[in-house]
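In this view, the complex is presented without one of its protein chains, the others remaining in place.
Take a look at chain A:
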């Protein structure tokens, strides 16, 4: 029986030689592929064919990878189970009665099932780490600015990064080596001013020498050497989690301590408000980003008569699914007159608070640890009716996106045959530290 991991199965061959020669890669369907349709899991973009490749897709091709298809996903990345796709839900290959997680559920399922060696997802509030945890594979959410977002169909610009999924930490890190780096076509990728900071020749977005990925080797960091590493356990995120998840998490920490790591408890007061802040910011950005789907430039038009506003509103009624409409409307509400200060401004305060809290915790520890997901993978259809409960499932992953930090999810064990993920969070551009610690979890 098919997992429905792909929306479009089409082989895109890369160059002959490169770091990923002979490797197959599934690419999430919100990452543009020239000449191959890119739907974002939405009926709105059913026939959209991008005229250009995303930078990460160019880099995959240059590295010799073969792209095997466009992976299923929650519509526009909005969901945590890959059940909001207009192309039907994906099944979890570990247990097909359960969801694979989301929104990059097709990417993680393809890797877990062996339908691709590697995959790219995008992580706005946990969308790479969540399905990696639920499918028993490895997923990395890079530091904001490490990987180009050019060609990623935007949902919430200030939060999302493209990230790798693989069956081992080393393979995920090797894929990160390929896709990271500066990109003059994306101003959100990191660059540093030259010494003068005067707008001189060093001050361009394409200044390779200034990008953190230039001198890095993430795959080499997967050496399993965790001795002497201080791991901060975020106690605030254990309280609401499933007991069986916490037990599995604690057992993995025991194992790391046996390998020479030291653990300390850290508390982040701000995380209590992170989910609210995340959803207000993500929905607000979504309400603006998705305004481009008007059925005129792209998107299904429906061929409606009448004035522009009426035709636009009817095309969007037809083209968008329920969760997308819910988020556009809530985002519009949060930004509307009279509510901006109450919701959006307060969410930005919470975001700054979360960042500060993480900085303080990372002064005490090299990396931070939490369970990736506080629950086990729900059964298909089980959680769809209550959007708020689904939002609460993101409690452990969204703080990382608010703080623009890197994090990895690595399999920590199983409960009743269902995978549990351990999340390791690092300082800004500290990808090597989280890769190293995660590789020790595998050992």
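Quick note on the criterion: contacts are C-beta pairs under 8 Å (C-beta built on N, C-alpha and C of every residue); 3 or more make two chains touch, one makes a residue touch a chain; residues count from 1.
Keep this in mind: contacts and distances are computed from a predicted model.
Colleague: Leaving aside the chains on screen, match the unshown one to its UniProt name from "Acetyl-CoA acetyltransferase", "Exosome complex component Rrp41", "Coenzyme A transferase" or "Aspartyl/glutamyl-tRNA(Asn/Gln) amidotransferase subunit C".
Modeller: "Aspartyl/glutamyl-tRNA(Asn/Gln) amidotransferase subunit C"
Colleague: Which one touches the absent chain: A:129, A:211 or A:316?
Modeller: In the full complex, the listed residue that touches the missing chain is A:316.
Colleague: Can you say which of A:116, A:245 or A:277 touches the chain missing from this structure?
Modeller: Considering the complete complex, A:277 is the one touching the chain left out.
Colleague: One chain is left out of this view; which of A:110, A:252, A:328 or A:384 touches it in the full complex?
Modeller: Within the whole complex, the residue contacting the unshown chain is A:328.
Colleague: In the full complex, which of A:97, A:264, A:352 or A:443 touches the chain missing from this view?
Modeller: Touches the omitted chain: A:352.
Colleague: When the complex is taken as a whole, what residues of chain A touch the one chain not shown?
Modeller: So the residues of chain A touching the unseen chain are 47-49, 51-52, 184, 187, 191, 193, 199, 203-206, 272-273, 276-277, 279-280, 287, 291, 294-298, 300-301, 303-314, 316-317, 320, 322, 325-326, 328-330, 332-334, 336, 342-343, 346-353, 355-356, 387-388, 391.
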